[in-house]
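Following: one structure in structure tokens, then a few remarks.
Apart from one protein chain that is not included, each protein chain of the complex appears where it belongs.
Lettered A and B in written order, each chain numbered from 1.
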Amino acid sequence: MTDTAPIAVALRGITKTFPGVLANDDVDLEVRRGEIHALLGENGAGKSTLMSVLTGLYQPDRGQILIGDETGSLRPVTIVSPRDAIGLGIGMVHQHFKLVPTQTVAENIILGMDGVPFVLDMGSVEADVAALSERFRMPVPVSAFIWQISVGEQQRVEILKALYRGAEILILDEPTAVLTPQEAAEVAATLRALAGEGKAIIFISHKLDEVMTVADRVTVLRKGRNVATVDVGATDKHRLAELMVGREVATTIDKDDGAIGPVVLRIDGVVARNDRGIVALKDLTLEVRAGEILGIAGVAGNGQRELTEVATGLRRVEQGTVTVDGEDLTNRPPVRFIDAGVSHVPSDRLGRGLAGNLPLADNMAMKAYRRPPIAAGPMLRRDRMRAFAGDLIERFNVDTPGPDTPARNLSGGNQQKAILAREITAGTWARERGRRPVLIAAYPTRGLDVGAIEDVRRHLIEQRSGGTAVLLISEELDELMMMSDRIAVLHGGEVMGVVAPAETTIEELGLMMAGEMRR
Amino acid sequence: MRRLKRWMLLLAALAIVAAACSSGSTTTTAAGGDTGGDTGDEMTEPLQVAFVYVAPIGDLGWTWAHDQGRKAIEDQFGDQVETTFVENVPEGPDAERVIRDLAQKGNDLIVTTSFGFMDPTIAVASEFPDVEFVHISGFKTADNVSTVFGRMYQPRYLSGIVAGAATETNTIGYVAAFPIPEVIRGINAFALGVQQSAPDAVVKVVWTNTWFGPPEEKEAAEALLASGADVIAQHQDTTEPQKAAADAGAVSIGYDSDMRAFVGDTVLTSPVWNWGVEYVDIVQQILDGTYTGGFQYWGGMDDGIVDLAPMSPMVSEETAAVVEKARQAIIANQTDVFCGPIEGANGNMVVDDGKCLTDGEMLSMDWFVAGVEGEAPAEAPTGLGE
Partner (left out) sequence: MNLPYRVTLEKRLDAPRIVVWLVPVVSILVALAFGAIVLAVAGADPLEAYGQILTGAFGSLTAWLDGEFYAVSETVVRTVPLILTGLAVAVAFRMRFWNIGAEGQLVFGGVFAAWVALFLPGVIPGIPQTLWVYLPLMAVVAVAGGAIWALIPAFLKAYLDVDEIITTIMLNFVAILTYQYLFTGPWKDPEGQGFPGSALFPEFTWLPRLTGRVTLGLVLALAAAVVVWLIFDHTKLGYEIALMGENPEAARYAGVNRAGIIIVVMVLSGGLAGLAGFTETAGISHRLQQGLAIGNGFTGIIVAWVAKLRPGWIVVVAFLLSALFVGGDQLQISMGLPASIGAFFQGMILLFILGGDVFTRYRVKVARRPAAVAVEG
């Protein structure tokens, strides 16, 4: 890549408003052929909106999109649908893959294409796909079904799908979020190879390390504005973080040694199946003690979800026991876990943690509505519910117009703060009843901006130091290393080992996550 | 995707349900009686006559036949009358409102043409003593409420003779609405007619439990055809059974109006209502000032309110002659349909030789005669008739 390479795509002065929100404010972006261009920004900075404009999902209020040819001469285009975008050589790989699990790799690649004949010659399609995968050194089993292949392979299928449609400009939305460190490195190599072929790559991320190692140039968005476009060689991580957040940020956290108490949450020899009926936890045993953070490392989909559900009563256990503070709660309903002092920050905020259309007050009362003063016999005191929510909003610094705002209108960080406030408060009630609380936090910082991440981490540490048994599931190994007292690594529903952060390395954790090592 | 599918399902379900829940008409029998009396009533304005129909006129059956009666009044009296009608009035709380509305709008005579309109008619009539009401097929009367119905079993018997002559499989299908006396009486009369020309033939009955249900009527006819019937008769409000028979290459007997006009010559004949006969008579009496309400009328073929439609060319002349002879005998009051010996479906001798059923026994008939296959509400008794 050189600065003189022809421009592949240029966005000029893009402005897009939603009622009450200025999502993109006069944003410029230029991506050259053969370049990996990172789009960096906190959640809500306008990255997704900008890319939605480029791929035809949204129409900009103002601004222009220009596409360049080999010589770099630009022409304005209007993109009113994803189909238009594909026609112009713009391909997108979403964070959540849009593949059909019951179809083969080759079938997924031609799915939805124009001009596919009614009677398919799958043999020739598979040959084409195989040739393409060879050319870009992205091995995929072309005739395998999607459900049979790994997450890393699925991502390659998504990329090949875009290339098969003639994509010259490839957009990837947080491509490493679901991968092991090793797989992430492979993706980086793939992107490098694609850039070498002259493709223009736009790479959305909020992970500074990744941006520094993969990208050539970075455009930083903050609050809908383009605050800088810089060469990666001419900047550093700290500087990028400042551009992204708009202020100085701390990258470490203070943590005392704490006083580790008795075992509170005990999962003993548990076997459980996932929603598809496949065994997802295989004879899993874990203990979380009062006053410690037990970190769970692992690639997403290796039993984390089932583990949190087993520990909160949301999933049936086929074998083994779940004990909380000495009380056997195996296969008891969720409300018994709540009563026993088990709090839960779920991985899917709007899928499980909140009812997005309901007011924030209703959401914050999800654990409190059964108890006085909010409950008064069968009645519900709305005024007290609002007051309760108002109190938590203030104490936990939730940024919202008020308790009546629907929860979905809050930013991700504030939604997470609201959930934390609710769950931590429920833990204090358990303590009042003389129980040792448990806090299960699944990916609590995922998708949050730097400021919110700091807040969340501080709260978790505070709970630990107050004697709560904390189970922390995360995909950020840095976070686990920094926060945990011990780290358990999950692979294929089994614990590959439990290690102290001081006695291990990211590489060792990566090997355990890949199932290639036990400790 | 799943969400969308659910919504589609929901919408489809609503569509089915909306189609299925359109309510039908109810008709039943009425007791016999006589017209007569005189009242003075000066007419300067045209006489306003309103009809309340339970189904759309487009049913080509029950309601259509009543509307022919309405037109007969218009043809007969021209400027002396003004007629209106309200169609598709369900037999629920709406009926009373519509009837009252018509009374308030100054109608002089209101005809309500479904059994289910009986109570609302009586209720409204008590509030409007100066308005005359005629209710079809009911049994309640008041000073200003008369009931009108016809001895449909007579032409049904004749149509049975035609059907018996036509069947080759000795199996005749009968699509019937509800197991109530009016319908059962029709089936029995029909079966007795069939046995005149085909002594071994059976009449298979399928209940649809709806008066106005084109899909159900069609399905019932198809089921009967599939089980070997080669003639289809019916007691419904539409022409669907006739169409189903024609589609299957079979012949049929219509009902209500001459259904040959709508379906074709495969409809051999139809027992028909000539409501105009009685409607014209009533209007004439009102115009003459000789009308007295509160009567019960159950007329037969001798009055012309019921009759058999002209034969299709597919009916042989011999059969037509036999039918005409029987018709004349009934009109001349030499015989009637339900005269002994009549054997019940269970083998009981219901009516002994030399006896005939009384009107009361006919009006509460709930058993089948021999040769009818199907579910009747009751077993055939013994020793009826006088």
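One rule holds in what follows: a residue touches a chain if its C-beta (ideal position, glycine included) is under 8 Å from a C-beta of that chain, and two chains touch if they have at least 3 such contacts.
Predicted, not measured: the structure shown is a model, and the values here were computed from it.
Remark: the absent chain touches shown chains A, B in the intact complex. Within the set A:I338, A:L360, A:V398 or A:V456, the residue that contacts the chain not displayed is A:I338.
The omitted chain makes contact with just one of the residues A:T15, A:N43, A:T229 or A:N409: A:N409. Residue B:G116 is the one among B:G116, B:G164 or B:P241 that touches the chain not shown. Listed here are the subunit A residues that touch the chain not shown: 18-21, 58-59, 75-78, 80-81, 84, 312, 314, 333-335, 338, 344, 346, 348, 350-358, 362, 365-367, 369-370, 375, 378-380, 382, 409.
Listed by residue number, the positions of subunit B touching the unshown chain are 6, 9-10, 13-14, 16-18, 20-23, 26, 28-29, 31, 56, 84, 86-88, 90-98, 100-102, 104-105, 115-116, 119, 138-139, 178-181, 209, 363-366, 377.
Going forward, only the chains that are shown with their structure count from here on.
For the pair subunit A and subunit B, the distance between mean C-alpha positions equals 72 Å.
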